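One protein chain is absent from this view; the other protein chains keep their places.
Chain IDs A and B follow the sequence of writing; residue 1 opens each chain.
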Amino acid sequence: MQGWLSIFIMLIVGLAFGGIMVGLGVLLGPSKPSPEKSAPYECGMPAVGDARERQSVKFYLVAMIFLLFDIEVAFLYPWAMALRDLGWPGFVQVVLFMGLLLTGYIYVWRKGALDWGADK
Amino acid sequence: MPSLNDYLVLSALLFAIGAGGVFMRRNLITILLSIEIMLNAVNLTFVAFGRALGTADGQIIVFFVMTVAAAEAAVGLAIVIALFRHRESLNPDTFKALKW
Partner (left out) sequence: MFNSLSAIVPMACVTAAAIAAMTAEAFRAPRERMPIGPLGIVGLIGAAISTFLLWNRNATSFDMVVADNFGLFVTWILILVGILSIAFSSPVVEREGLPLGEYYALMLFATAGMILMAMASDLLLIFLALEVLSLAVYVLTGIRRDSAVATEAAMKYFLLGAFASAFFLYGIAFTWGVTGSTNLTKIGAAIAAQSMAPSPMLLFAMGMLFVGFAFKVSAVPFHMWTPDAYEGAPPPVTGFMSTGVKAAAFAAFTRVFLAAFEPLRGEWADVVWAVAAATMIVGTVVGVSQSSIKRMLAYSSIAHGGYLLVALLAGNDLGKGAILFYLATYAITNLGAFGLIGLIESRERANDQISDYAGLWQQHPWLAALMAMFLLSLGGFPPFGGFIAKYYVFIAAVQAGYTWLAIIGVLTSVVSVFFYLRVIVMMYMTPASATPIRVPSIPAIAAAALVVTAVIVLYLGVLPAQVMDWAAASIGTIF
């Protein structure tokens, strides 16, 4: 239980700090609401349309491709850690692995999955 | 210091939450997320056992599971998109072309 005390204090302090700051703002600050100020974001352009708009399906495609390549690259970390132990055989395997990924990348590219334009 | 059993119980709970989600949720994306929760529960099991056995194997296995999960998610999302084009809905109850 001893170890949790500091976390508990941290939690109290954090909550209290947030509460006090918001409270001071409400109490001391002048309040003159206007439509512009009530907009979700006070800076930049006024919002156009609904935020729950449909995304282009391209978005999902790129997201999926990113997900795959991103995760595959995670294999490089353990290899880098064991680089010296694995030696040349390990290097050959990683090059083969990257070569396979590259084939996939070429495929995705040639198939036009990465084209992000309205020209098609 | 939590023991191996604590981790196993936690991962079993996560696994059960994921499995329950697959049956109870009515949105395909949420069902996919539930399956991911199940896989991550298994990952936690692997890491916990690896720690208890004193090897790093558990964490290496987790790498493989993560990549498999990513590939699975990509295929799943692709099928969801293809399906959405036909049905304009993500509720599995609207898919009635085949009898269950």
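To be clear about the criterion, a residue touches a chain if its C-beta (ideal position, glycine included) is under 8 Å from a C-beta of that chain, and two chains touch if they have at least 3 such contacts.
What you see is a predicted model; the values in this text were computed from it and never measured.
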| item | value |
| --- | --- |
| Where the unshown chain meets subunit B, residue by residue | 15, 18-19, 22, 28, 31-32, 35, 38-39, 41-42, 45-46, 48-49, 52-53, 57-58, 61, 64-65, 68, 71-72, 75-76, 78-80, 82-83, 86-87, 92, 95, 97-100 |
| Absent-chain interface as seen on subunit A, which is shown | 89, 100, 103-104, 106-107, 109-111 |
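Following the convention adopted for this analysis, only the chains that are shown with their structure count from here on.
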| item | value |
| --- | --- |
| CA centroid of subunit A to CA centroid of subunit B, Å | 20 |
| In the complex, subunit B residues that touch subunit A | 60, 63, 66-67, 70-71, 73-74, 77-78, 81 |
| Partner subunit B, residues of subunit A touching it in the complex | 57, 60, 64-65, 67-68, 70-72, 74-75, 78 |
